[in-house]
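First the structure, in the form of structure tokens, and then the observations on it.
A single protein chain has been omitted; all remaining protein chains appear in their positions.
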Amino acid sequence: MAVELSSEEVLHVARLARLELGAEESTSAARQLSAILEHVDAVRALDLGGIPPTSHPLELVNVLRDDVERPCLDRADVLAGAPAVEDGRFAVPRILGEAP
Amino acid sequence: MSTGPAPAGAGRASADFEVVVGLEVHCELSTATKLFCGCPNRFGSEPNTQVCPVCLGLPGALPVLNRRAVELAVRVGRALHCEIRPSTFHRKNYFYPDMPKDFQISQYDEPIDVDGYLELPSGRRIGIERAHIEEDTGKTTHLGGGGRIHGADRSLVDYNRAGVPLVEIVSRPDMRSADEARAYVAELRAILVASGASDGRMEEGSLRVDANVSVRRTGSDAFGTRCEVKNLNSLRSLGRAIEHEQARQVALLEAGERVVQETRHWNEDEGRTSSMRSKEEANDYRYFPEPDLVPLAPDGAFVAAATAGLGLMPAERRARLATTVHGPDAAVAASTLDQITTVVDLGLDDLVVEVVERGADARLALARAANEAAQSPEDARRLDPGAFCRLLELEAGGSLSSTQAKSVLAEMLAAGGEPDAIARRLGYEALGSEALESAIDAVVAAHPDAWARYAAGEDKVAQLLTGQVMKATKGRANGKAVAAALAARRG
Partner (left out) sequence: MSWSGGPHGAPEPGAVGLAARVRAGEVRAADVAEETLERVGRRDGELHCFNVVTADAMRSAAAAVDRLVASGADPGPLAGVPVAVKDNLCTRGVPTTCSSKMLEHWVPPYDATVVTRLVAAGALVVGKTNLDEFAMGSSTENSAFGPTRNPWDTSRVPGGSSGGSAAAVAADLAPLALGSDTGGSIRQPAALCGVVGIKPTYGLVSRYGLVAFASSLDQVGPFAATVADAALVLEVIAGHDEMDSTSLDRPVEGLLDATGSGAGGLRVGVVADFLADASADCASAVRAAAEVLAGAGAAVEEVALPELLHGLSAYYLIAPAEASSNLARYDGVRYGLRVDGDDVEQMNARTRAAGFGPEVRRRIMLGTYVLSAGYYDAYYAQAQRVRTLVARTFARAYERFDVLLAPTTPSVAFPLGAKTADPLEMYLADLFTIPSNLAGHPAMSVPFALDPQGLPVGVQVLAPALGEVAMLRAAGVLEAGAAPGARGPVASRSEAGR
């Protein structure tokens, strides 16, 4: 079961991942991603019905910290690396939509 | 049914359609620190002064879960009759500048609290599908567009709120009117405050409500297409928005159109909802288990410790008060139900239950609490139960008229003190029987016709005579004692 990503699918993924991608780039990206997916496709073919997924190598549970304050960063440090600052806040260009 | 002019659409809506409402309530938990770091969970500080590498999403920083937030979520679950379950955190991936990591850590398909309910004062139970823990986002200020997002030329972000712990409580679509939705939120708020999980301040954003609204033909079992309405910042907006949405959707259906499933934004000033721009990929959150956190599996001991000291919830307190006033299983009149709800809402039910246990008249205690004491609930909660009990005794025993008792109570609420002493100071000492008799003599002499009719058996004249006696004694006489004396004199 070969996997063939279309450049439309790639553009969709690029939008999801917030990566600007030109039309030509999307074609080559589609080719590369398809090649990788084809290689890992063996995984899809494995019959692993009875095997539960592992999301984490550790079997720890309930790791909790006490509700005790710790020092915050100085605001100068918080804003030091910011590309744009206004009025003690991080400035961004206009936002086109409400948060989902 | 009302025959007056109905607002456009709304009248037809109530006749042929019913509205179906489910609510998602985000509640900020009253912890000292944020969900995954030690920054203070405090409202109103200077922007970006309550952040650290973790809640700022700096490269390399890792979350560590706040025990208190979990305890509060367990308390909320217990208060909402939920099952407390093992749970895991997932990442909800989407880009938005108020999210420092561009994903939100939230519980997804394995939430901590599942399958509970909340009982409204009306006795209706609203199902709770789930309540889960998640982190809050930062706050965005829009500049250059009158403060609104549309038309703004840039936005500023403050991450002080980022990482504040939330529980999101998702109801089942069990509500059938705007009033019921308001009652649900009021009740939920009371539960969240009672369980210590929240300060319940809607205006500061401690409680935020999204409503899923659909309509369907009355009698239908199938659900209609729903819209999610956001930006509901008060109970008033919630009610108005639901009514608006109901009318809008009914109008669409009656015009033969379809309701489109979408998220809509409530505009309080315009009194209407409008579609929010949404892109198809915005809904692909690519959830996967948060690898930086381990699962939660609260055992019996954890749950027991977390819920220790969890007092009665409002519904239980209403039930207790109703039993106190009426005995078990008695039907409760609507007016009494209102009094019970008010007394519980104001936290005066302990007082009423205590004075009734001390022997006070239950209905009188409830009435004085729901009407007079409720005028100044802060003072009422400080009222000495012994003194309140004594006041009710004086009134029930006829030593104080109800007018007098109310005045004494007002004094007790304002300045405290013993009711006997206050009554004396106000000159409310009960009229001696000699004084009463001479007052009656005077009234009989002044109103011979009335007396004659009363003496002849016309009972309703007693009211007029009693009133005259009260007037003559400047309200110091006790109504019941006057009536008894008049009856005795008639023979």
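Labels A and B are assigned to the chains in the order they are written; within every chain, residues are numbered from 1.
Everything below uses one rule, namely that a residue touches a chain if its C-beta (ideal position, glycine included) is under 8 Å from a C-beta of that chain, and two chains touch if they have at least 3 such contacts.
Owing to the predicted nature of the structure, the values given are computational and were not obtained by experimental measurement.
If you put the hidden chain back, the residue from B:22, B:97, B:224 or B:419 that touches it is B:97. The residue from B:294, B:362, B:444 or B:469 that touches the chain not shown here is B:294. Listed residues B:22, B:47, B:63 or B:163: the one in touch with the omitted chain is B:63. In the full complex, chain B touches the hidden chain at residues 53, 56-65, 91, 93, 95, 97, 100-103, 155, 157, 284, 286-288, 291-294.
On the side of chain A, touch with the chain left out of the figure occurs at residues 5, 9-10, 13-21, 29, 32-33, 35-37, 39-44, 46, 48, 51-58, 60, 63, 65, 73-74, 77-78, 80-84, 90, 92-96.
Assume only the chains that are shown with their structure count from here on.
Measuring from the averaged C-alpha position of chain A to that of chain B gives a distance of 41 Å. Interface residues of chain A facing chain B in the complex, by the touch rule stated above, are 12, 15-16, 18, 55-56, 58, 60-73, 75, 78-79, 86-100. Within the complex, the chain B residues that touch chain A are 31-33, 37-40, 46-53, 56, 64-70, 86, 94-98, 137, 140-143, 149, 152-159, 230, 263, 265, 276-279, 281-284, 286, 288-289, 291, 293-298, 302.
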